[in-house]
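Dropping a structure here in structure tokens format, bear with me for questions.
As you look at this complex, bear in mind that one protein chain is not there, while each of the others sits in place.
Labels run A, B and C following the written order; every chain starts at residue 1.
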Amino acid sequence: MNSHSPAGSGVSTKYDVARIREDFPALRRTVKGQSLVYFDNTAATLKPQTVIDAITRVYSDFPANVHRGIHQLSEEATEAYEAARLKAANFINAADPDEIVVTLNTTDSLNHVCGSWGEANIGPGDEILTTEMEHHANFVPWQQLCLRKGAKFQVARVLPSGQLDREDFDRKLSERTKLVAVAHVSNVSGVVNPISELAAQAHRVGAVFVADCAQSVPHMPVDVQALGADFVSCSAYKFLAPFGVGLLWGRKAILDAMPPYRTGGNMIHSVSTEKTRFNVAPHKFEAGTPSIADVIGMGAAIDYLQAIGMQAISDYEHELSRYMHEELLKLPGLSIAGDWFPGKPAIASFHLDYAHPHDIAQFLNEEGVAVRSGLHCAEPLHCSLGLSSTTRASLYLYNTHDEIDRLVAAIRTVEEIFA
Amino acid sequence: MNSHSPAGSGVSTKYDVARIREDFPALRRTVKGQSLVYFDNTAATLKPQTVIDAITRVYSDFPANVHRGIHQLSEEATEAYEAARLKAANFINAADPDEIVVTLNTTDSLNHVCGSWGEANIGPGDEILTTEMEHHANFVPWQQLCLRKGAKFQVARVLPSGQLDREDFDRKLSERTKLVAVAHVSNVSGVVNPISELAAQAHRVGAVFVADCAQSVPHMPVDVQALGADFVSCSAYKFLAPFGVGLLWGRKAILDAMPPYRTGGNMIHSVSTEKTRFNVAPHKFEAGTPSIADVIGMGAAIDYLQAIGMQAISDYEHELSRYMHEELLKLPGLSIAGDWFPGKPAIASFHLDYAHPHDIAQFLNEEGVAVRSGLHCAEPLHCSLGLSSTTRASLYLYNTHDEIDRLVAAIRTVEEIFA
Amino acid sequence: MDLKTLYREVILDHYKTPRNTTPLSAPSCEADCRNPSCGDKVRVQLKLDDGLVSEVAIIGNGCAISQASASMMTEAVKGRRVAEIEAVMEEFRRMVMGAGSEADREVLGDLMILEGIARLHARVKCAMCGWSALDAALNENGSDVNLDEDTELPASSQH
Partner (left out) sequence: MDLKTLYREVILDHYKTPRNTTPLSAPSCEADCRNPSCGDKVRVQLKLDDGLVSEVAIIGNGCAISQASASMMTEAVKGRRVAEIEAVMEEFRRMVMGAGSEADREVLGDLMILEGIARLHARVKCAMCGWSALDAALNENGSDVNLDEDTELPASSQH
């Protein structure tokens, strides 16, 4: 386990969750008179004080536009903004910071690939292959692109275990496949797909591979070079950073060859009535004024995570996950979407046979426990697993075993009322 | 003049700039040992403490995802987010909050219109009419759309005065024109276009009218219903709000008829492999997780502006503008892009015949004065006015006459060195 | 009334044994309402006789609030005149949106017990599902309603 010194002071060799918790102001609040148990981390994570402070500093000291204005404030903003890009590159081990495109969120990142690479490269008769376990963000854009282009939309099945049906995937991957889009980690079942194997398969048939890493980058070391995908998307606000920032990583050569997605200021070389020449990547994809303070805040979030160490975080979460699954599965009438497997991320989307997820979430909230209920933007997966909707508990680096006990106790109150 | 009580305490009947200045932490900083004179407001404005506090509150108390999660934090975030949309609707007098689409910035707003309405409605032989005074964000998207669609890109001239050449506009507007896109206020010359007249002309030939209000909404009362345009774009961080938020207003009926721009989560009704049904406006345009804290911060910025009153702000800025233009034009060798006119916004893009804008900005920075130099993302306008680049001073509600004197004195240091 | 009491004393009874669930053989009008984000679904069928709802049926599934509210709705409308029902519908909407006044609630009768829903903002749509279907059945027969999580409730209930 890596050493932990997020506040920069002192070094401890064990994972000190109590100390980590002190860094998150939201963990000091109460809900319904009880301390908050925040188990909705798949949707958005809490923010450490250092991230909040980074934003405050931008707005107090240099709330200026970037792009190298000559005045001091703009220069300070530009330095901090580009430093954050460098941190992001380092965080996911990009070969070059120019491979990091700042977007609004994962959805925006994937729409960039779809609206730029996809519009330029997909035609009638081509196929796009995705899976049933995708978040709508990695499903609907490809489906709509296929509709527009007369291409075929292929969807690889999931098995009842929640795992990708590799045979179906192999069957649906062919020489006609031009793009394959797969989540690294499912936001419902927690299934971890073998991206590097799937990407290698895609490359063998000449397809481009998109890995949706929205649920992996926050929770485990992700090395985009080792992963083998051509594009990687994620959302910074899912790894302690402010809302308003997504990342798109793409191989330099592919980004360079792609047309811009949004056009306007800052992404151009020159503009005349007759002709516009575009800037190089990543700038050609960052039209207009970016979410400057949020991006700088993301830099602080990455610093925070790296001070603890992504491997340490992942190890800790695996232990939480094991405990949560064990405890939940002891409860009568409870089943979890997707089978348990060792190393399963700390996500449990469960079903109680006596109550509806909306009512469950409502009563858990009465006990101060925050979970999501619904389809979690993954309707095809619910459909495939025969679930109308689920209640999802998803944990992060600041959660504890005690909080899992609180969840279990809260489910027992639901049982009392409904069963 | 409206009363001013931004802090909510006490009412004063005169515009109290000293008191307003206290609300902006960045005004307490120094640059090169002198107090900051921030004259780069066209690019981005400083932020009042109330906006910074609003962001801090979100991240400390309810840093959760919106879209009606059943738990308390999500509910608080959703309430605050939708309340901010309502404030934005009220701020620009939209008939219905559902006409307010939250985007990343003005560029993103205009790309929505282009990528959604434009893709669906522009075909070969159609024409799009814009002007030479546009920001690249309201120029390049239309130009590229015309290129893609085989449509004709028409650009109405500006006169040497900087005003729109109405005869040329009339000449280029025809039954073939499907869309007209014009800035309300030029970010270089400060020219204020008669949007309601131009929109009426456009409507007579059956064209849709897009008003880029990035430089008007922050500085004057803007009433989208009175304006008569079909779409209005602006950037919240240009009116005291956080970075990461733009607005697109569109007439309900047009928004409802438009296909979505980005697709993914939260903008759908239902998703299956065969078919996706989309949500209604504005949600169908807000795919993925929005810039939640920034949007809530925008609500605080609107509260702040409305407490002072947009008319009061506009009146005060007109007086600053008059003084700045008078003082600048006394300087030898200085000329300003576009002629003065009464009610000109407080923007002066100037040229010194003895020094280059980059060097000017550098030396003004030495005196603690922040200005922009370059083409200000308006290359066609510079080209038309025969300017290679300019130095731009742009003021806002917290600037003062004394600061204008500081600008003038700083230009004199440039003169000393160069002339 | 706290949430547990509300569920225990009202909601669960209607949830577990919803009233008026036998489909009508020849409805005068009918409509669906669905809230796709969570799977709430209610179909309302009405038999109208001379401006009066003589029979009503619901077919649905979903969360306890959506199903209980629909079940209670059937009891409230059965045997009543359409004009009266419109008033009840409007007042019910106001109540769950946290608008309207105590005084005007009289018309709601037993439904007043659902007042607490107004505090559960995320559940207002659940409570409205059956009512939106009723509205659609009465006013736009056949045009079904989709309530997504972010969809505003019908115009009259804009807040």
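One rule holds for everything that comes next: contacts are C-beta pairs under 8 Å (C-beta built on N, C-alpha and C of every residue); 3 or more make two chains touch, one makes a residue touch a chain.
Just so you know, these numbers come straight off a predicted model, no measurement behind them.
Every visible chain touched by the undisplayed chain in the complete complex is listed here: A, B. In the complete complex, the residue from A:28, A:148 or A:269 that touches the missing chain is A:269. Within the full complex, the residue among A:279, A:306 or A:335 touching the omitted chain is A:279. When the whole complex is considered, the residue among B:173, B:375 or B:411 that touches the unshown chain is B:375. Interface residues of chain A with the unshown chain, by the touch rule above, are 67-70, 74-75, 78-79, 98, 266, 268-270, 277, 279-280, 283.
The chain not displayed touches chain B at residues 355-359, 362-363, 366, 373-375, 379, 388-389, 417-418.
As a convention for this text, only the chains that are shown with their structure count from here on.
Averaged C-alpha coordinates give centres for chain A and chain C that are 38 Å from one another.
Separating the CA-averaged centres of chain B and chain C is a span of 44 Å.
Residues of chain B in contact with two or more other chains: 69-70, 74, 266, 268, 270. Across the assembly, chain C contributes residues 36, 120, 123, 149 that each touch 2 or more other chains.
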